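A single protein chain has been omitted from the complex, and every remaining protein chain is retained in its original position.
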Amino acid sequence: MSGNTFGKLFSVTTFGESHGPAIGCVIDGCPPGLALTEADIQPELDRRKPGTSRHVTQRQESDTVEILSGVYQGVTTGTPIALLIRNEDQRSKDYGNIAESFRPGHADYTYWHKYGVRDPRGGGRSSARLTAPVVGAAAIAKKWLQQQYGTVFKGCMSQLGDIAVPFQDWSHVPNNPFFAASGDADLIARMEAAMDALRKDGDSIGARIEVVAQNIPVGLGQPIYDKLDADIAYAMMGINAVKGVEIGAGFKSVEQKGSEHGDQLTPQGFIGNNAGGVLGGISTGQDITVSIAIKPTSSIRTPRQSIDKDGNPVMVETFGRHDPCVGIRATPIAEAMLALVLMDHALMHRAQCGDVKVHTPDIAL
Amino acid sequence: MSGNTFGKLFSVTTFGESHGPAIGCVIDGCPPGLALTEADIQPELDRRKPGTSRHVTQRQESDTVEILSGVYQGVTTGTPIALLIRNEDQRSKDYGNIAESFRPGHADYTYWHKYGVRDPRGGGRSSARLTAPVVGAAAIAKKWLQQQYGTVFKGCMSQLGDIAVPFQDWSHVPNNPFFAASGDADLIARMEAAMDALRKDGDSIGARIEVVAQNIPVGLGQPIYDKLDADIAYAMMGINAVKGVEIGAGFKSVEQKGSEHGDQLTPQGFIGNNAGGVLGGISTGQDITVSIAIKPTSSIRTPRQSIDKDGNPVMVETFGRHDPCVGIRATPIAEAMLALVLMDHALMHRAQCGDVKVHTPDIAL
Amino acid sequence: MSGNTFGKLFSVTTFGESHGPAIGCVIDGCPPGLALTEADIQPELDRRKPGTSRHVTQRQESDTVEILSGVYQGVTTGTPIALLIRNEDQRSKDYGNIAESFRPGHADYTYWHKYGVRDPRGGGRSSARLTAPVVGAAAIAKKWLQQQYGTVFKGCMSQLGDIAVPFQDWSHVPNNPFFAASGDADLIARMEAAMDALRKDGDSIGARIEVVAQNIPVGLGQPIYDKLDADIAYAMMGINAVKGVEIGAGFKSVEQKGSEHGDQLTPQGFIGNNAGGVLGGISTGQDITVSIAIKPTSSIRTPRQSIDKDGNPVMVETFGRHDPCVGIRATPIAEAMLALVLMDHALMHRAQCGDVKVHTPDIAL
Partner (left out) sequence: MSGNTFGKLFSVTTFGESHGPAIGCVIDGCPPGLALTEADIQPELDRRKPGTSRHVTQRQESDTVEILSGVYQGVTTGTPIALLIRNEDQRSKDYGNIAESFRPGHADYTYWHKYGVRDPRGGGRSSARLTAPVVGAAAIAKKWLQQQYGTVFKGCMSQLGDIAVPFQDWSHVPNNPFFAASGDADLIARMEAAMDALRKDGDSIGARIEVVAQNIPVGLGQPIYDKLDADIAYAMMGINAVKGVEIGAGFKSVEQKGSEHGDQLTPQGFIGNNAGGVLGGISTGQDITVSIAIKPTSSIRTPRQSIDKDGNPVMVETFGRHDPCVGIRATPIAEAMLALVLMDHALMHRAQCGDVKVHTPDIAL
């Protein structure tokens, strides 16, 4: 209810603050009988963890996950799975200077007014660090969905500031520091140069991320409010710094005509995927395609106008270690959120229609 | 759980199909003591009802609402408020021809595969007609929020296909058939001509809608998943035909630098509103600004390729009465969804922090 | 959230007041493909409706149910099923005299203090009349469970005031006005005499009701909080006038030793059923046995001390039409609540473990 649980049937309740003793989550609703060890989860955490290149925060965290419950002899038992990640690199002094004032673009002002008290250390609860437990939980969902339906998740950065990153092939994603699906060395070099210049200027930049889910059954999603695309929009907009979400054709659909937008069907499958894999809130079996806008990091060294708790004008510059583009590490996070949404809907569909009715499309797609 | 209830504390559960005997909803969680009669609800229903101009469906529905419970002597009692709207103009034959095949862009294919059975009359449950009960419920939320905080909701169309509709003034909205915030007669004439051409061609077009909430308290929203903007994205993407949602700067934030995006604070208030009134998932007290993309109507007369239930190729053309641009009537619907989200968060905030802590911004905005 | 929805996956949201225009409910989560018409629901409503003998309220209500949605061509579609029951016999004047004071044992005092406003007509929302929509919804659950697992529900009165009603056979239940599972004519006569005396005295009496569910799968229920027996206790205590709930041996287990209470297992099945069909919150496949205590009707003609809204002492006597023993009509209601709990858990089990894993006991029971 209070907003720290994601999902209804595959429910992930997270806890922790950026610089508290630990962060983690409790996953309730994981089906029993799934083979699971930390080794299934750690690789996903490593994809999003800080310090992997000079273009992201240099905070050093191993993000080592410990499974505290819900698994016996390497198999899930159907009881809650608790994941614990101890915080290792807490340099609170880096943040001390913002305890009394509000950083532009940050949650400082709103937390202060909502709660009348806040944990300012590293942004406390509002830190992007809190995406780690979610990525851990999603690793479990990904494994279950993969085994059940062969579902796979892919993501990449399609734009960095004003630099477009044309899609070439998914295979390129792990081979550059930006999750770019491109093998264009010059392009990557331009992105590196742009990031170096930003860091030098003490500024930051936004990005656009694309995520795709492939091989999912037809029929996942609810008709009216808990539409599959509505829950995806909720999940994506819930990621730190996201300001926009598109499904399929997204905003391009504004200028499309019905004769152009509506994906025609043939015995060989759908022609096109303007729908992004969702019609009437329910999956078509096509790829689910999502695009999100990530705002530039709010923590920058450039001095900015703000006020303190007493309303007096102050200048704020944020030192410490920050991602000059939070969009870079957003790719595995966006994949994770998409996986959690599909997992929840897969279980909900079983409740309503029984698993025998969960099937793959009966027409080629 | 099954997706037909919107909201956690101000919960609206809708029911009904486009051509069934009736549609309606049950509103659970409305605070007691609110003066309420059908006269508070009907005007909002009239704003979205069909047949108000030649540019929308000609289906004739009075959309007369009846309050069945929850109100005694003109005041809400705190018990569930049931709203009933009888369907009057059911011309099922208009739709008979699509019972055995799947209309491109429609929920026909997904409903059929999810449920193995569907009500094809007018799209059944997937019809935009089902937004009527939501608009009715939102009228109650709007009244409560207005009395409690002075909150007001505004909406307009900012783009019709490739025709941009520059914002001039809210006062123009009721004075044209498009909810355009413009007094430019030539522009309106161009929009009318475009719509007439589309109708003649048996085609349809998309649109972009903007909605704004003004005068809301600081502190509404939850930090992690039930972020105010996440719930807004969920609500908007849940509206029929919506394919994209933006808060504040939206996708423009991709190309912004942190020094540009982050709204600075001064004793006189925020400078700019790239945040769209939400920081860290919690309201800042600034206007909440939302922009959505509506796809073109899928029901068009233009013949299109499809398949029947047996997978055989067929050509489908949709006769009957349809909005050539569902975006036109989407404005009051988007306002309604925004109102429901804020109402739910206002009650949630009272639960967490008590109503004495709900306050308006302590700096000018 | 606000307490007017029962169940998580088979969710029944009720609305209405005793003397408002109508009562009803919306059922969300009913699996698609179930053959359903009003004829499946009306018989259950008729079992609980008033006016069936001189021993219950003489209010005349046909309790005719109308299905407003969720069914197409006699089959459920998976969308919400709305049930509407119009109130026909509203004699508000019968209740006018209690609008300004609080009837002992009634919700008048608490509603007034909680909401600051209430609908006094016939007890408004707190009337036992609001059990009608639940019984209607449960008729659907009963049909689905019967088809899926062969589950059947039975109930009877086991005690009327100080008159014990020894169980003889379920077949007797419909043959007397008390839902007694007894063919003892003298006993029934004594019960009739006791009721006649009470009515003459303007007083009322309590009762004990037993309900049983037979043929349910092993494995329904959640381990910790949403235990099957916990949800049953919640459901039963939620019925008007219920003050106590027992599962299996109930309070007798206080004096039992472990060597006596724990039902031993053999290849031929369990020996005994002190567990009442639930171990660790999960169904064993044995009969689920529940016993509840119903307090005497609070609406009696006997004058009683009370206060008015201003705190002044008044004497209150309740005229109008009341059940001298609300326990009589509680039997079908208790069956209904038990059916709703099992339905919800059956769907939840499918979500978690898939329907292929739902099985009947592998040992004789």
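Per-chain numbering from 1; labels A, B and C assigned in written order.
The working rule: contacts are C-beta pairs under 8 Å (C-beta built on N, C-alpha and C of every residue); 3 or more make two chains touch, one makes a residue touch a chain.
Please read all numbers here as calculations on a predicted model, not as lab measurements.
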Of the candidates A:P32, A:G51, A:G202 or A:G269, the residue in contact with the absent chain is A:P32
Which of C:E38, C:D203 or C:D287 touches the chain that is not shown? C:D203
Across the whole complex, the chain not displayed is touched by chain C residues 1-6, 8, 14, 102-107, 109-111, 113-116, 125-126, 130, 159, 161-162, 198, 203-208, 218-227, 229-238, 243-267, 271, 274-276, 278-285, 293-300, 302, 304-307, 311-313, 348-349, 352-353, 357, 359, 361-363
Which chain B residues touch the hidden chain? 1, 9, 29, 31-32, 78-79, 223, 347-348, 350-356
In terms of residues, what is the contact footprint of the unshown chain on chain A? 1-5, 8-9, 11, 13-17, 20-24, 26, 28-29, 32-33, 66, 68-70, 72, 75-82, 84, 114-119, 121, 124-125
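Convention: only the chains that are shown with their structure count from here on.
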Does the chain A and chain C pair touch with the same residues on each side or with different residues, judged by whether over half of the numbers are shared? same
Relative to chain B, the most remote chain by C-alpha centroid is chain C
Whole-angstrom distance, CA centroid of chain A to CA centroid of chain C, is 46
For chain C, write out the residues touching at least two other chains, lowest number first. 1, 9, 29, 32, 78-79
